[in-house]
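The structure under discussion appears below in the form of structure tokens.
A single protein chain has been omitted from the complex, and every remaining protein chain is retained in its original position.
Chain IDs A and B follow the sequence of writing; residue 1 opens each chain.
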Amino acid sequence: MTERTSPLSALDRPNSYIGRAVPRPNLGRLLEGRGQYVSDISLPRMAHVVFVRSPYAHARIVSIDAADARKGKGVVAVVTGAELANVCTPWVGVLTHLKGLKSPPQHAIAVDRACWVGEAVAAVVAASRAEAEDAAARVLVEYEELPVTADMDDALAAGAAPIHPDFGDNIAFERRLDVGEVDAAFAQADAVAEAEFVFARHTGVTLEARSIVADWNPGEQRLTVYQGTQAPHMMQNIIARHLGLAEAQVRVLCKDVGGSFGIKVHVYADDMATVALSKLLKRPVKHVADRVESFLTDIHARDHRCKGRVAVRKDGTILAFEIDDRTGIGPYSVYPRTSAIEANQVVNLVGGPYAVKNYRARARVAFQNKNVTCQYRAVGHPIACSVTEGLVDRAAAAIGMDPVEIRRRNLLPDDCYPAESAAGMKFEALSHHAALEKILAMMDYEALRAEQARLREQGVYRGVGIASFIEVTNPSAAFYGVGGARISSQDGAAVRLDASGAIVCQTSITEQGQGSEAIIAQVVATAVGAPLERVRVILGDTDNVPYGGGTWASRGAGIGGEAAWRAGRALRDNILSVAAAILQTEAAALDIAGGEIVDAEGHARIGLDEIARIAYFRPDTLPPDFQAELIATRHYAPRKFPFAFTNGVQAASIEVDVRTGFVKLLRHWVVEDCGRVINPQLVDEQIRGGVVQGLGAALFEHCRYDERGQMLNANMADYLVPMAGEMPDIEVAHVETPTQESELGAKGAGEAGTAGAAAAVANAVNDALAPFGAVISEIPLTPELVLRAIGAIS
Amino acid sequence: MKAPEFDYARPASLDEALRLLADGGEDARVIAGGQSLVPALNLRLAAPPVVVDIGGLDPLRGIEAVGDGLRIGALVRHAELARSALVAARCPLLTQAIAHVAHPAIRNRGTFGGSLAQADPAAELPACALALDAIMIVASRSGERRVAAQDFFRGVYETALAAGEILVAVEIPALGADRRFGFAEFSRRRGDFAIVGVAAAATKSGGRLASPRIAFFGTGDRPQLARAAAAALDGAANDTNTRKAAREKLAADLDPVEDSTASRAMRLHLAGEALEQAIDALWREAA
Partner (left out) sequence: MSARRIRISLEVNGEPVEAEVAPRQHLADFLRETLGLTGTHIGCEHGVCGACGVRLDGAVVRACLTLAAQADGGAVETIEGVSDSGEIADLQAAFEKRNALQCGYCTPAMLLSAQELLLENAAPSREEIRDHLSGNYCRCTGYHAIVDAVEETARQRRGGPA
């Protein structure tokens, strides 16, 4: 199902691994239970930390009495925020390019005030987790309750008491954008559709919770941190900075990670406290969040309310979009990526797939007494996509046009690139129409419509929903670097020929299941000309890999892969120089294929093992002025575009049981264009996993809070994640428009699935409910919401 | 999330178990399959000083025919109940219901007695026991007593079991060849506790359904018999008016409370839908 639009290149060599579904080298150990996740790590003298957490959403810490807890069996120490502040300095989660963003200093452990339920107020370190929990229950904390502002609209209301009095209000960040002639466009419209879209708070629920083991060795004056993180170098920098160490004193190691999705790319107070405690106590300290702690302290996401309007002409031309988005981010902007990015992305992305000139947007980001929110898979995209696609469907309904037809008439034409959206997003090349036509064929749109009509007569309500989207991938320094964060937008790879003729690649990207190891191995094997089995990839260790950003924001393959490609090509050139010296010929007349140096006719002349043997053990036989260099290092950062935008479209077929309100997901389709597909299976599975996260948001997931700021469902029985029984099969296909910016041409694919899934389902549900005149603008789409919308209950 | 400390014993006889429980005092707890108790321990929602593991008590095992009825040992695991041909033949309501209880791995450990003793208001088996007019056989140091299902469930996680008592077995009375069953439940995901569900039984008598017993779960603090709805169905024919009348009575039978999963209106509505599905099933079976 793949269309290649690029000419033949080095990537299309006969024995290229690019574009093939090769097995992932790390699966063998994971399948046998021999992975090494941080939660599996145990070190000599290791102690466990448990945090005493605030039961109040907002309270002054009057006193902490740890005397009784200190007597507990196995207890090593009980440490308060004030004590830990001597070891670890506080941080402020702002970026300079997000103008006006403010946030107060946050400590590893609250010093005098707790601002959400679950914020740590003391740490108990003991010989075992169980003993630490026993003692934690014996720490007596006296609180004075303070007024709670839980709801974002209460926080934003005029005259609302500021959570952080110094700021004067609860607005952490506000952005406005006004492009074109929005008022005039609405005045000229034949129809205007509007809605307020509500997105529940949800969270990542990685199956392995956040885990960290910190080991300060005073003898070496070095801190070794084992952490399930997406960005080891970022953590190295931040830990060093706040503990007053040099970066060289901090090593961050990250082997197997039990899921991340953005959850594990942030700086958590618990993690900083754990490293600080190791330094304070001079021994290894481990913290593995339990599931309740995960719900209370892992970053949450979404929690947006977005008013939207669209202006449309009778012929289907969309004239303008206007949105007003509010979100609540908890009491702090999360360090170092900030909690304003999601709202900022909503402003950037609404209307993005469409050729619409007039756009007005406003986003307000509020402080509140709930857990913090920050970047989780597809940051801002699901909101922007649901708002845009929800409005487009409503516009179509308003003028009586088929939802597909209105998209055909307004999606940016496939031949218009380079192009720019109303919000100023720059598109190198997208394929909205090709993707739309492809998905319509896959799903047999006409047949689905016919079936829908037939079943409706029998009282069966099916719906079809479509959602086109754009996705930010391969971010350049424009994302974080320009705002002053030491978050690298470049990645590095070092590729070498070892003494046996095998290839080793050290890369700065990380693996949390996406298949980074496999992708890098494929790229390097192809670039060098070595068999895949002879390539080993090393990652996740700041002592042993080049400096780089890691794996997040759909950047691993596009940026890390490109660095590996270039390093592999450079090594190939170096190897050929050695071969030329040995064979007394020109390097240009040689190539490497299948691990052999071959001549122009493809005849094998000498193996990589023999090259290595001579270069490493018999350099005396090489020409006197020749030095073999069998390692090559390259770095890569995208520079031409701030982001490599990708595009795609999703479609959902659902059935609503109008008697019970239950929505059944029948089938789901995705066509997406992530540029060059390095490994089609990995891309497809990224998409499928991402879609199901979006489907969870569409139907199930919701961090429910009461007005006192108590989370009501902080456990896995009550927070509903998508399980196998309710999820549909998902068909995936591709259009390939490689980016010309890199040699590989790969863009990202990690978030596309999540970006559009909820929008497609919401549109499908509203399509199914059309005979009832019901329209729902809220997710999750619970049975109760459906029954209320159709008037079955009130 | 680790359980608090407790003492543990695994007695080899019922007498010893009863003695250990008595010695353990008010807060001593029995553990059977552990599928409800252990989560509560791990979450530190329960902190018993002593846990008495009844897993070794053979007399509490097994499913037997007793006359035309059934005796189901308290330690019969959900998976065993699900596979039992005897249960499928004599009491298909339980076979149907058990498929809705949790997931395979939990059914492999969870026990019949444990589920009844746990008395979760949203659980399937207590409602089945009520619909089937089951008798709980309860042992204590002072002997054995029999408690009707109707008197057994007392509130959220509350039963007639006193401290020191053990549920030994459950008797399902002879149901008669013409007894028919209907079961329906609505839960968000497979294996989740129900939002609302119903277990129903009625006797096929000519073209009518007689003596219906309709037990709801998820509608209150315990499984509840819908008596008015049952009365509306008793002896009536299979028509829309009866169905409608029965459904309307639910507002009198049930008084669900709003909680964070569903409003009162939602629960009442779903109870009505469940009732209609159960009535359909009763008639289907009666055909």
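Assume a residue touches a chain if its C-beta (ideal position, glycine included) is under 8 Å from a C-beta of that chain, and two chains touch if they have at least 3 such contacts.
Note that the structure is a prediction, hence the values are computed from the model and not measured.
Within the entire complex, contacts from the absent chain reach the displayed chains A, B. When the full complex is taken into account, the listed residue touching the unshown chain is A:Arg34, out of A:Arg34, A:Lys71, A:Lys99 or A:Arg618.
Residue-wise, the contact with the chain that is not shown comes from A:Glu208, picked out of A:Glu119, A:Asp151, A:Glu208 or A:Glu655.
What subunit A contributes to its contact with the hidden chain is residues 21, 23-24, 26-28, 30-37, 39-40, 42, 130, 204-209, 256-261, 290-291, 512-515, 681-682, 685, 688-693, 715-717, 721-725, 727, 729-730, 753. Although one chain is hidden here, its contacts on subunit B can still be listed: residues 1-10, 20, 23-24, 31, 34-35, 38-39, 41-43, 50-53, 55, 79, 102-106, 108-109, 189-191.
Assume only the chains that are shown with their structure count from here on.
Subunit B contributes residues 1-5, 43-44, 186, 188-193, 195, 260-263, 265-266, 269-270, 273 to its touches with subunit A in the complex.
Across the interface of their complex, subunit B is touched by residues 129-130, 133-134, 137, 290-292, 659-660, 662, 700, 704, 712-713, 715, 717-718, 720, 723, 725-726, 783-784, 787, 792-794 of subunit A.
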